[in-house]
Every structure is written in structure tokens, then in C-alpha cells.
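The other protein chains are all here in position, but one chain of the complex has been omitted.
Presenting subunit A:
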Amino acid sequence: MGAALGLAMAAGVTVLKADPIDAKLEIDGKPMVTRTKAPEGHPFDEVMSGWLFREPETRSLEEDPFENPGMLSVEEGEQIWNTVEGTAGKSCATCHGDASESMKGISAHYPKWDAEAKRPINIELQINKCRKDKMGAEPYAFDKGGQKPLTAYIKNQSLGEPVSIDLSQGDMQAWWDKGKEEYYTRTGQLDLSCASCHEVNMGKMIRADHLSQGQVNGFPTYRLKSGLTSVHNRFRGCIRDTRAEMPKAFSDELMALEVYVTWRGTGLSVETPAVRQ
């Protein structure tokens, strides 16, 4: 058990090994970029996928799509894609056809600027736009209905595609600035920022958890503890852990954070649905 978990039993005290592993990730024979040179202005030299920080069992679950429990949600998402809903009598497939063609590579470039809403939107919000404007269906509430599986299905069509967002669109740069400020702002009774854990202490153990760079390239991720998890749910969880009030999903705060954190993972492959602890 100890050995399987990769534990170092030093003087009887269990301190987990804390270096990100040096291994290659391939999914379905496709090589994934899990380490790459950081973009200009990044605090790290190298950006690293959360996969490198996980236990061997967790890593191998992600390597094999037949073992990856998140793939069940992707299949569920495919069904939703093909299901007619709303007053217009349409499904996603009615307009977009075969997602493996029409959605290939698309989600690696989200969040994107939405000229109409004058703010960045993520895949979840783009789905809601199409449901409302094109299908005459109710937008999904946060994490409800088909939101998570459909997002996972769309992002899975970009598996392996390097993340890169376009900060020259609209006011994206201003949202990036706001997201950056939030990233370094300490919150809550514990007075910690995102950077306190994912930058200053990246690679260290916080009790049983190996701190990664907190990248979002694998979202929605399949968490062994709690199943398919959306990116805003994860952000909210980390903020809650500082004992702070949590901003609402899709609020300006969390959209700005998503823009900035996505940029911090520039060049990493989309791994959706990644498997995490």
C-alpha cells in the first residue's frame, strides 16, 4: 500500500514524495504536452500539467480512455449533443453536425471574447447562448442539467490541442489584468492567495495533497473523490478552503480568474476529462 502510493517513510513520518514526475502522457496513442516553456511574462520557466503531480494509479486511469471514469460523462455528453430540445426543435447536431469535425480544437481557445455580452465567455456559457438563442431552450443552471457532460464532450474533441487564448480580442487584456490581481490577492481567515499554494509552494505537500500549478487544461476533471468537476466549482472550492466567501459561478470575478489561469497554462494539451484525486 505504502509503496503503491509512492510514500517515502522517513523516520516513521509519512511525507509523500514531492517532485512532479518525469514521465510522458499518451492518451489513445496521442502524445500530450504536459510540460512546456512558459509564455513571456509568466512567473514560472515551465508550465506543468496537474497530471505530473498525481499518484501512479490516478495517472494511469487518465492514460486509458477505457479506464477513465470521466469518459462515461463524455458519452453522456454525446447523447445530449444529439438530443432535440427547446421550442425550435433543434439539437446541437442540427447546426453543428459531427462534433468530432465541427468542435475539433475549438475549446482550447476558450475563454473567448463575446462581443454581444461584452465579456469573456467559457464553453459552459457558449452552450447556454446556443440553447437560449438558437434552440429556444432554458440555459443550464451552474453544474446542472447537461452542463458538465456536454462541456466535457466538447472539450474532449480538443484532446491534445495546446491551450492558447487570444488576449487581443475585445477587452480580454483588461480581464486578464483583473484575473491576475485576484490570483495574488489573499482571501479569507487563512489569508492565502492562489499563488500562496500554486506558485510559492508548487511541488510541496499540503497534508496529503501534492500542490500542482493549479492548471485548468483538464477541466471538467474527473475527481476520484467527487466525480466530474467543473472549473468554477474547483475555483470555488479552493477559495472556500481559505475560509472566504465564495464568488458565484460565472461571476465577473471567476470569469476573470478563468481567463488568467487559462493563460498560465498556455501550451499545455487539453486533457479533458483529466483524472485527479
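Going forward, a contact is a pair of C-beta atoms (placed from the backbone, for glycine too) under 8 Å apart; a residue touches a chain by one contact, two chains touch by 3 or more; residues count from 1.
Going forward, contacts and distances are computed from a predicted model.
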Chain left out of the displayed complex - its UniProt protein name, from "Transketolase", "Sulfur oxidation c-type cytochrome SoxX", "Branched-chain amino acid ABC transporter permease" or "Inner-membrane translocator": "Sulfur oxidation c-type cytochrome SoxX"
Contacting the left-out chain in the complete assembly, out of A:A38, A:I80, A:L167 or A:M205: A:M205
Touching residue (missing chain; options A:T36, A:S91, A:S164 or A:S196): A:S196
Interface with the unshown chain - residue positions in subunit A: 11-16, 18, 185-193, 196-197, 200-201, 204-208, 211, 240, 242-245
